[in-house]
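Below: the structure, in structure tokens.
Every protein chain of the complex appears in place save one, which is left out.
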Amino acid sequence: MEQQTQVGNWGRWGAEDERGTLNLVDPKGVAAAAHEVRTGKAYGLGLPIQREGAPIFEYRGAPQRLTLTSQTDNAFQDFPGGSEVGANEDVLVIASHSITHMDALCHVQHRGKFYNGFDANTFRSHTGAERCGIEKLGAFALRAVLLDLPRLRGVEFLEPGYVVTRADLDECVAAQGVEIRSGDALLVRTGHLDNFKNETSAGREIPFAQAGLGVDAVSFVREHDIAAVGADNSAIEVIPFDNEQFLSVHIALLVELGVPLLEHLWLTELAEGMAAAGAWSCLLSVSPLPVTGATGSPINPIAIL
Amino acid sequence: MEQQTQVGNWGRWGAEDERGTLNLVDPKGVAAAAHEVRTGKAYGLGLPIQREGAPIFEYRGAPQRLTLTSQTDNAFQDFPGGSEVGANEDVLVIASHSITHMDALCHVQHRGKFYNGFDANTFRSHTGAERCGIEKLGAFALRAVLLDLPRLRGVEFLEPGYVVTRADLDECVAAQGVEIRSGDALLVRTGHLDNFKNETSAGREIPFAQAGLGVDAVSFVREHDIAAVGADNSAIEVIPFDNEQFLSVHIALLVELGVPLLEHLWLTELAEGMAAAGAWSCLLSVSPLPVTGATGSPINPIAIL
Amino acid sequence: MEQQTQVGNWGRWGAEDERGTLNLVDPKGVAAAAHEVRTGKAYGLGLPIQREGAPIFEYRGAPQRLTLTSQTDNAFQDFPGGSEVGANEDVLVIASHSITHMDALCHVQHRGKFYNGFDANTFRSHTGAERCGIEKLGAFALRAVLLDLPRLRGVEFLEPGYVVTRADLDECVAAQGVEIRSGDALLVRTGHLDNFKNETSAGREIPFAQAGLGVDAVSFVREHDIAAVGADNSAIEVIPFDNEQFLSVHIALLVELGVPLLEHLWLTELAEGMAAAGAWSCLLSVSPLPVTGATGSPINPIAIL
Partner (left out) sequence: MEQQTQVGNWGRWGAEDERGTLNLVDPKGVAAAAHEVRTGKAYGLGLPIQREGAPIFEYRGAPQRLTLTSQTDNAFQDFPGGSEVGANEDVLVIASHSITHMDALCHVQHRGKFYNGFDANTFRSHTGAERCGIEKLGAFALRAVLLDLPRLRGVEFLEPGYVVTRADLDECVAAQGVEIRSGDALLVRTGHLDNFKNETSAGREIPFAQAGLGVDAVSFVREHDIAAVGADNSAIEVIPFDNEQFLSVHIALLVELGVPLLEHLWLTELAEGMAAAGAWSCLLSVSPLPVTGATGSPINPIAIL
């Protein structure tokens, strides 16, 4: 029982909690972040959802937009005025973890447990997650801080495979002069997507390796009581994985601390706007689709600077 | 040519414009709305996405969450530490106009034209919308005003089929004492979804008719330069359609004025919070999935009060 | 080890066999069945695949036909003669076990084992069946015998929940005067689908219970060396399940004997043709889609009388 509470944040918000560090988001803090809005400019952080030019692991399949109804269907012709009007509709077939997306707390299990010690067997193929599904997190708004590591290092992008450390993050905070508060989202820019765009538009394959957080950087999230972590790479964490442990940072953040992860965020324009505004915090809204039992969702977060 | 500019907002933001009234959203106004945030409480306005208990027109099909990977796959067992960890992922099959969703400006054509006079033939089954697809609107934030008509009338929900008029909206604005500004979103509460929830949880069928805007109410949107319209019903507009014209309000708002529509919003808790706060405006974030060429998207907007 | 071989047909065709009783199909027997063809009339045994009026368990979802390309896309207009021609294409979203379908040998596991003792863990969510997937069975042709139980009993359909016994089958064979040979398919008509059609077209709900094989009838299949079993009900076996064991006949036929099952076959017209021809055998072709790793497939078998 005491053991139980020693795994990260397990038990911190009660034995039935399924929201993890989103519990740290305080309306007062959200109001404060709103009052700090400077330019009012809104940045969409989601990449285009399309078959080509998007970062997609092949096993997830490319997203499909299929036509459900078309204006040429003349579906309304028997109604008054119906022959002059037509409607187009689609059906989307899309992996919940494809392109820009959020991981629900049930996305990863470690030693048979999800966040807060929930038995991983509560996930079922036919009904999805009984515990820690994406619908338990809901849509949320919070203050976010962006740490722009390529800017700090004076490079276009961090070297593929570079392990971002606690010291890197601390140094970036100091250099940017930004305050971190409990309940903030942490957005880490590595430059990976800039490199991805350059390479794919030039017809080149991108390397497997990606810069990202190492296990050492987890203490930054824990000690600052960060509510959500996002990055411009595929898995927040460095690839190949740190510490000789598959998904080591996912285990530490998602399973042990209960931190929702926002992956493949497009942060470059926001970072430029922040640099111009001389401010590295913003108000962030994240709206995962509340699919009952789902393990993640495509997202298109909005940062208001 | 002059004729052309006389159709609603066609030509107002140039012949190539595909964003319609979202052009009215001014960063200064967004900053002002952010500074007016009172409680910092965030309300998700999306209904749960699931097969049962959700308002879905049958032809759109029920949403499906299918398992792509499961923690029991032992997919990682050949990697260091991989046998102790597992990942769950889904694929979603979902109509872009099902449950809580946003209509892109290409959703409806009238007499062969989309908003701004674009030829409706620019929509293709295999590639989707070349003009006015959802990706042209992107994610956006703006000030929103909620008009709570059932509260005004002292009823649980407006009578199915009730035609909301300009006078109703004006009266509600006056009664609530709320200011309307250019670039605001207008959120209209009819009580339809409350009735839907009550009836379906009691195992009863809901009537076909729904309260909603009539053609007469369009002038409110036009004269106030509203940027987006949302409601808690299926089509913003009254069903059966007003004015002996199929989709008459869609034609006026979406096609002629270029106003994105937010349908099946869950507004009841937000309305209660607003009543308690004595304030009927909020900061609203809307994050449609930026699917290239899509005609709409499921959404889960966030209202920060 | 000896124990192993005592479970039904496990080991009978070698430790690596994944085809089960389809090994009993002998080309000579197929040729003989072909030479016995009488009228040459072909009967399709698959029900229409559509959303309405089809027997579908709700959790499987209704099949969807979505438009991939439409003739109005003008996709070819840049090619010579392309503006005069158009092509329509669909994407199908369909449960592999919906409506008329075949169960692969990996469809059901019992005590952690598939047919032939293969470990059920060889099925993975992300890659499907490594052992006993539908592609291991392939398309096949064989002699088939139809036993028309409602005709035998002089009823339209067997009482829902009626347990078909070995004695029923033996009596029907004798009454019809049909020879059973090793490698034959056994088609059992219960009248369930006739009842389903009548009731649903009258707008009534059909009962949960269905007539079907009981555990006792399995000996008929085993002793006659039947290669495949089909029926006009949902699960071949009686519902509620016989012998106080969930899926008891599936376990006996699919897992222990390795017999592919053909469900929701439309047998009524074939039975009428056979009665008219005074012959109860035919040549049967079954063409499951060879989806690598799949657990079943919709089918549309052809019986040539």
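Think of it as A, B and C in the order they're written, each chain with its own count starting at 1.
Note that in this section contacts are C-beta pairs under 8 Å (C-beta built on N, C-alpha and C of every residue); 3 or more make two chains touch, one makes a residue touch a chain.
Everything numeric in this text was worked out from a predicted model, so none of it was measured.
Participant: So which of the visible chains would the left-out chain be touching?
Facilitator: Answer for the hidden chain's contacts among shown chains: A, B, C.
Participant: From the listed residues C:A95, C:V145, C:V164 or C:V229, report the one that touches the chain absent from this view.
Facilitator: C:A95
Participant: If the hidden chain were put back, which of A:D73, A:D170, A:D194 or A:D216 would touch it?
Facilitator: A:D73
Participant: Out of A:V7, A:A32, A:A62 or A:V178, point to the residue that touches the absent chain in the complete complex.
Facilitator: Residue touching the absent chain, from the options given: A:A62.
Participant: Mind listing the chain C residues that contact the chain we can't see here?
Facilitator: Looking at chain C, the ones touching the missing chain are residues 26-32, 34-35, 37-42, 44-50, 59-61, 63, 65, 67-71, 76, 79-82, 84-97, 106-111, 120, 123, 125-126, 128-129, 135, 138-141, 241, 244-248, 250-251, 283, 285-296, 298-302, 304.
Participant: For review purposes, identify every residue of chain B that touches the missing chain, sorted by number.
Facilitator: With respect to the unshown chain, the touching residues of chain B are 59, 64, 66-68, 70, 72, 91, 93, 125-126.
Participant: Using the document's contact rule, name the residues of chain A that touch the chain not shown here.
Facilitator: 51, 58, 61-62, 64, 67-70, 72-75, 93, 121, 124-127
As a convention for this text, only the chains that are shown with their structure count from here on.
Participant: So with touch defined the way it is at the top, what topology do the chains form here? Options are line, ring, star, complete, other.
Facilitator: Topology of the interface graph: complete, with all chain pairs in contact.
Participant: For chain A versus chain C, what separation do you get between their C-alpha means, in angstrom?
Facilitator: Chain centres of chain A and chain C, defined by C-alpha means, are spaced 45 Å apart.
Participant: Return the distance between the CA-based centres of chain A and chain B, expressed in whole Å.
Facilitator: Each chain's C-alpha centroid was found; their separation is 24 Å.
Participant: Could you list which residues of chain B touch at least two other chains?
Facilitator: 61, 67-70, 89, 93, 125-126
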